[in-house]
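A single protein chain has been omitted from the complex, and every remaining protein chain is retained in its original position.
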Amino acid sequence: MRSIRRLPAALGAAAAVILASPSEPVWAQNALAESGLIGELEGVTIITDPAQWPTSFNEAPELAEMVASGALPPVEERLPEDLMVIQPVGEIGQYGGIWRRGFTGPGDNENGNRIQASDRPILVDHTGATPRPSLAKGWQMSEDGKTFTLNLRRGLKWSDGDPFTADDFVFWYEDIYGNPDIVPTPIPDMTPEGKPGRIVKADDYTVNFEFDVPFFLFEELMMGDTLIGGGQAVRQSDKRTAGGYAPGHYLAQYVPSDTKSVEELDAEAKAEGFDNWVARLHFKKDWTLNPELPVLGPFRTVQPINNANWVMERNPYYWAVDTAGNQLPYFDGVAMSVVENLEVLNLRAMAGDYDLQERHIDLGKLPVILENQEAGNYTVHLDLAFNGADAIYQFNQTYDADPEIAKWLTNTDFRRALSLAIDRDQLNETFWLGVATPGSPAPGEVLPYFPGEGWREKWSTYDPDEANRLLDSIGLTEKDAEGYRLRTDNGERLRLEVQAVQAFLPWPRISEMVADQWRQVGIQADVKDTERSLAFTRTQANEHQIMVWNNGGTELLYLFPRHAIPVDPTEAFMGPEFAKWYASNGAQGRAPEDPNMLKILELFRSAAGQKSEERIETAKEIWKILIDQQYGIGTVGQSPALMGVRLVSNKLGNIPSRNCIAQHCRTPGGAHPETWYFKE
Amino acid sequence: MITYITRRLVLALVTCWAISVISFIIIQLPPGDFVNSYIANLSASGSMVSAAEADAMREQYGLNRPIWVQYGKWMGRVLQGDFGMSMEWGRPVLEVIGDRLWLTIVISIAAIILTWGIALPIGIYSAVRQYSIADYIFTLIGFIGLAVPNFLLALIIMYLGFKYFGANIGGLFSPEYDLAPWSWDKVWDLMSHLPLPAFILALAGTAQLIRIMRANLLDELRRPYVTTARARGLQEWRVIMKYPVRAALNPFASTIGYLLPFVVSGSIVVSLVLSLPTVGPLLLRALVAQDMFLAGAIVLLLGVLTVIGTFLSDLMLMWIDPRIRAGMHG
Partner (left out) sequence: MSAAISTAAAPVTTAAEEKVAVATQLQLTWWRFRRHKVAVASGVIVLFFYLVAVLADFLATNDPYATLAARSYIPPQEIHWFDADGSFRPHVFALEGKRDMKTFRLVYVADPEDKRYLELFVDGYPYRLLGLFETNLHLLGLDRGAPEEALFLLGTDQLGRDFWSRLVLATRTSLFIGLAGVAISLFLGVLLGGISGMYGGWIDTVIQRVIEILRSIPTIPLWMGLAAALPATWSVLQVYLAITVIISLIGWTELARVVRGRFLSLREEDFVMAAELAGASQLRIIFRHMVPSFLSHIIAAVSLALPAMIISETTLSFLGLGLRPPAISWGVLLQDAQNIQALAIAPWLLMAAIPVIVVILAFNFLGDGLRDAADPYG
């Protein structure tokens, strides 16, 4: 039996809500509708009623040829009994054509991983809220929250024709996840309250995930872009090791077993030019590098990512058909060409060199992109995201290098004052062309986790007088000749350091404007334009004062909390020491003394065992504390800045007018690119 | 003579060794290592790497060992012709560099030829016709080439090409040849894409060479032997070409070897802007990602190429200027 639970309320009406934003910015925001660039969220329909399924099947001409020559079994035999039937957004498409895109090199594997988004058990639909069956046809959580069951599609096959079964989950669990040489530490997705869970095969098509304590959150984790639910393409490429399942029939030869010792494996690996067997496994299980690797997504790699062109072709065993029985995908393949800089990528997109590109497109170039629409024969869509802040100023609560600075970073009124001193409309106009929503970092209003009316504005509107009053009230009254407030310990100017990385958004530039606004209330902030990995090294070492980043992923707090609260030491801008303390269950790091911070972490820990409704309330509670305390100052969010400016060739059909932009929507993969096609 | 050359060879080897040490140090200079930058990159995909996993990765790459041990291991392999695996690309370094090295050399040589082709005649002309209108005009053009930042010029030309001529944007190949295997058509396609980057690269170096050539030649022309030659009624162009030009080439020749790193450095920037598949952008990315074997190999290869270039230029210097040959100390 199947229980498709609607993930908190529908997101469908998101656009309308955002457009009717309460505060009217400088240049009226509802004018955004005028642009005609923001469409309605729409997506494919997955037909789950077998009565409506097609009974005869079709395949791409090139596959038909292979069948004719005997190189491939007939399409009926390649498709599973439990079919995935997809009704495209528009019409039944036609086969052919290579989808051209741009990518930036091997570090950009997400560019392709996302296209393979259907290779996970459950995938949310275009609303970002409703989970839909993918590899699994159904799933259920037991009453006690200790057993989660996946029902796999019967007859589903890997891209090499081998069956995909529960054994592939067990293989991952025992031979990859279970091998400390590959995965040294258990992942939190499998260890509620620090107690390791198990993956157990019930039968060929039924997999149980068993836990010792109630773990209702697991169901949600399975639907997100998480370590356990994320699927093979993203979770096992680029040295990653999670994913929940793996092609055991292929990878077994590369991991230690009863028949093969580590020494033998090492010898083999060295002979092939790898340092050791782990290095070889990382290569072999990476679909972007190894064309031999069996996959489940609509495409498979032909020319690996570490070339000037990353080329994929259709997976002949892909397990989805359209409503007319045509095996998907329609595209013959995908070809991504490497570019050395994003200006070139954007220019090529404008020249019509790419058929559909949303990744790496720069919102700041929108006027130029629009200008070239006709010449480049493309249409522009603006897809708004659901996260609350594209630029959030996270104050390091565990900073200890300078006690005076630490004193102010941990002072609530100080943070509130700095938040009130930010003129968000200015930022929105300058960097988001006025299309984003100013306010606190809370997730979008249409999301269940939105804490409620008033929390978008709380401490997050422009009020320099109040900011000055607050700063005076906490004792920062002395100023120097240029109007900057002075430290209370040695009378020198109080100088904060904002660490900004030039990455997804021009954060250094944005911070220059914020610094200018803080200057108006007498606070000097030095913007440090820092190279990305250096910035991460510094934050992990607890050396930053304030770090600016986005809070992408926090729209569903439990699936990706690290940009909202300090729970993951790899990225804990709000307090690396707290994160260490939290992640190690108190063994390392430092416990928060601040009762509010402590409360947040306790609430978050307790949520894993809570059922959906209760969990949502907990999340709202966490957001309220976060916003009231302003540990992270949100500026502007719910924008198209990240993958939301979409250039679509007019030759393409079945393209949704608005995509879901969120971590778990796997933009654009969540929109099922296998249903897109060339009209001519 | 032979001893001199042998000595230079030995010195060249020592230089190569020093370059290998320095390139290794340069790559290690920035704080953090490949694992840090790898973790930083993952942040976008929502993956996390635990401290234990990070340590395991460091162990796998040998990053947790002291720097001299790492250097030793690296050098040991390099001497056997194995430059190691690129951490970011997951492929042997030489394979990653592959075609890019040749394309870099092709572009650099095209740029150098263009530089010389422009600079030498103008330099000679400017010296012979000092203070003439043409001298000023050539000088001005040369200097403008030097003065315009080439990254800006590259972007402007690329944008104008896109906007008004529908030209291919960046790259060294047309889209149809991008995926194709090597053929004469592809070589021709490459040749047709060369002039723009070569021209932009050449611009920067031309003014300097014009300057040096002009200055040196002016010095030579004022020497008594030139007056003597003139007095004896030799043809003017012969007077100039026979000795003064050759002598003026002396300091010029000594810089040939160094043109290569100069052009390569320039090509990093231009390649980045024009998205050319040369080693430049690769090197830049490897340095940022702290992919030390890849970055180390590129710096080392370019360094060694330069040493070879210098060696050749020293030989040329000997041939050009007998005085230096005579003054050779062992």
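Just so it is clear, A and B label the chains in written order, and each chain counts residues from 1 on its own.
Assume a residue touches a chain if its C-beta (ideal position, glycine included) is under 8 Å from a C-beta of that chain, and two chains touch if they have at least 3 such contacts.
Owing to the predicted nature of the structure, the values given are computational and were not obtained by experimental measurement.
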Query - Residue of A:49, A:482 or A:593 in touch with the missing chain, whole complex considered - result: A:482
Query raised in the report: For the chain left off this view, which of A:508, A:575, A:609 or A:637 is in contact with it?
Result: A:508
Report task. Write down which of B:35, B:96, B:114 or B:155 is the residue touching the left-out chain. Result -> B:155
Query raised in the report: In the full complex, which of A:40, A:371, A:404 or A:465 touches the chain missing from this view?
Result: A:371
Requested in this report: Provide the residue numbers of chain A that touch the chain removed from this figure.
Outcome: 26-27, 31-32, 34-35, 343, 346-347, 362, 364-368, 370-371, 425-431, 433-434, 481-482, 497, 499, 502, 508-509, 512-513, 515-517, 519, 526-531, 534, 538, 543
Query raised in the report: In the whole complex, what residues of chain B lie against the chain that is missing from view?
Result: 11, 14-15, 18-19, 22-23, 25-27, 29-31, 130-131, 136, 139-140, 143-144, 146-149, 151-152, 155-156, 159, 163, 204, 207-208, 211-212, 215, 218-219, 221-222, 250-251, 254-255, 258, 261-262, 264-265, 268-269, 283-284, 287, 295, 298-299, 302-304, 306-307, 310, 321, 323-324, 326-327, 329
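Note that in this section only the chains that are shown with their structure count from here on.
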Query raised in the report: What whole-Å value do you get for the distance between chain A and chain B if each is reduced to the mean of its CA atoms?
Result: 41
Query raised in the report: Which chain B residues qualify as touching chain A in the complex?
Result: 30-32, 36-53, 55-57, 60-61, 85, 88-92, 96, 155, 158-159, 162, 166, 169-170, 175, 178-179, 271-277, 281, 285, 288-290
Query - Complex contact set, residues of chain A against chain B - result: 105-107, 110, 113, 181, 183-185, 225-227, 230, 234-235, 238-242, 273-276, 278-279, 282-283, 286, 289, 306, 308-309, 311, 335, 337-341, 343-344, 347-348, 350-351, 353, 504, 531-537, 540, 553, 560, 562, 568-571, 663
